[in-house]
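With one protein chain withheld, the remaining protein chains of the complex are depicted in position.
Order as written gives the chain letters A and B; numbering starts at 1 within each chain.
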Amino acid sequence: MIREPLIFEISEEGKKAFTFPKPDVPDNDGIEQNVRLRKEIHGFPKVAEIEVVRHFTRLSKTNYCVDEGIYPLGSCTMKYNPKINEVVAGLAEFRNSHPLSPVSTVQGNLEALFTTEQLLAEITGMDAVSLQPSAGAQGEMVGIMLVKACLEDRGEKRTTVLIPDSAHGTNPSSAHLCGFKVREIKSNQFGTVDIDSLTEAMSEDVAALMVTNPNTLGIFEWDIKKIADIVHSKGGFVYMDGANMNALVGRCRPGDMGVDVIHLNLHKTFSTPHGGGGPGAGPVGVSRTLEPYLPVPLIRKVDGAFRLDEDRPKSIGRVRGFYGNFLVILKALAYILTHGPKGLREIADIAVLNSNYIRKSLEGLYHLKYASPSMHECVFSDALQKKHGISNLDIAKRLIDYDVHPPTMSFPLIVPGALMIEPTETESRRDLDFFIEAMTAIAREAEENPNLLKQAPHHTYVRRLDETAAARQPILKWTNGDRT
Amino acid sequence: MYPDSFSYSKDHEWVHVEGDIGTIGITDFAQKQLGDVVYVELPEVGTKLEYHQSFGVIESVKAVSDVYAPVSGEVTAVNEELNDAPELLNESPHDKGWIIKIKVKSGAELEKLMPVNEYEKYLEGLED
Partner (left out) sequence: MSYISLSDKDKKEMLARIGIKSLDDLYSCIPADLKLDRDLEVPQALTETELFRYFDTVAKKNTADSYRCFLGAGAYRHTIPAIVDYLSMRGEFISPYTPYQPELSQGTLQIIFEFQTLIAQLTEMDIANASLYDGASGAAEAVLMANRLTRKSKVLVAASVHPQYRGVIEAYVKNLELEIIEIGYDDSGRVNESELQSRLDEKTAAFVFQSPNFFGVIEDGEALSRRAHETNALSVFLIAEAVSMGILASPGSQGADIVTGEAQSFGMPLSFGGPYLGFMACAEQYLRQFPGRIAGETKDVDGKRGFVLTLSTREQHIRRERATSNICTNQAWCAVRAAIFMETLGAEGMREMARQNMQKARYALDRLTDISGVEARFSGPVFNEFVLQLERPLSEIQSVLEGHRIIGGLALDTWMPGFKNCLLVNVTEIHTRDDIDALAAALRTAAR
């Protein structure tokens, strides 16, 4: 494979890839006086159009993606991204509309946003939804900000947020950003929230419990109602991280479980493409109690016309510019409308079926720390391979040799050497079986030829990279060999 | 492996006292657990440390750990070399990879730490 250079390394004087038309206003009107101007942009590339095209095309070929094969990253819900959704979100009237256009000229946009709010409220069983947060982590932060605002409104100063030890790292980080102390709640032997620990930790100083359901082990929090009762009995709120909503759509609703506030990841459950790490969208759904505090603006329908409501005195204000990642929201709306009521339930059903199929097929070959039933994902570990000196990282890297993307390894922290597998509902039997066969072969290789795993991957564009050197002596930009 | 003249904490810090100055670092066991150290966050000279107070952070590629003061006292020196060569913590944890020196407040606290034979036994217990 051709080693693709950095664009800066092929830059040469005299090349260009784009030409602007000559300005049609008088040239002598000139440039502002009393302004410091720059003479040039040092280092900026000068290349021809075909060079840019080949550069990005060649680079693209070194990326693995959902369009290419199974991508079973646990908790990330790497499902198929329907192409029609790109088409409808790309319609010129959406794409070219300025966010500050007079509302009478953007009724279509507002209708689409309003409809999405309504549909997400129905799917989650919550009373109101804000589409503003840019991503899941920002949705979490907004959720906790709402709780804080409501408590302050009641004149309560609570300082603590409870978070199970299985939670994703953004949970404690988001709570901290809202000024809360974080207290960890232990999981029990079933991998769910330990009721005794929760009862003991719950006090009138606790603002909220942040719970993920199904949790990051892929296990449904069976006691969720009891959990909510315990938290509510001391005046706290239940925040649900909706990262794993894909397991529940059409089967049950957080609003019916006693959840007060939830965030969703449209880029997970509702199939909007991950884009190599964003843009996503992290809408927040709330109960009536928290509605007054939602970020501005909200969309209202008055006498058949849509308008933006900025006049909300109790609102936490604004967490980003304008109204959210509009084009992302449109793709999620398209996904919901494509599926309808039966189709939405089927999403969850098949996601759970596929995950249990993998679990059943790999049980015995890989260690399963928690025996509780799995929902949309199952979490194995490297415990059986450890005795051959093989870690989850080695297993992951070897999977790459089989042209399969590895599962999630960085969490949950309560499963050392985790292999968190989430196939999603869109995988075909052929691809599921392909993954299972690869994992089966690797389990055998780990016993017979561990070195094969330790040196994997063998055939990739680059092989294992020195992350220690990258962190010790960071090189964060191209400097033409001059690194000082 | 572990120097006789050091005292050890359960969090795997060591302290070596000469006069009223204690040199503090992390043990070979601790550096192995952390993996390749990429960055060490050091306290300022003059910082007053209580017993078991966190005085710095050690980062490896995929983990961060606090380091705790095994005895209380005032920081008199920090190992500036770690800024440029954090790998010293891996390569020479008991010598060149020392982290801080402190003026030890009371000798009594040293009594709470483990002598080398006890620490080695403690490690055996952990490895089971």
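The rule is short, and it goes like this: a residue touches a chain if its C-beta (ideal position, glycine included) is under 8 Å from a C-beta of that chain, and two chains touch if they have at least 3 such contacts.
Note that the structure is a prediction, hence the values are computed from the model and not measured.
Considering A:174, A:246 or A:269, the position touching the chain not shown turns out to be A:174 (whole complex). As for the chain not pictured, it touches subunit B at residues 38-39, 41, 59-64.
Just so it is clear, only the chains that are shown with their structure count from here on.
The distance from the centre of subunit A to the centre of subunit B, each centre being the mean of the chain's C-alpha atoms, comes to 39 Å.
On the side of subunit B, the complex with subunit A involves touching residues 36, 38-39, 59, 61-62, 86-87. Of all residues in subunit A, those touching subunit B in their complex are 410, 467-468, 471-472.
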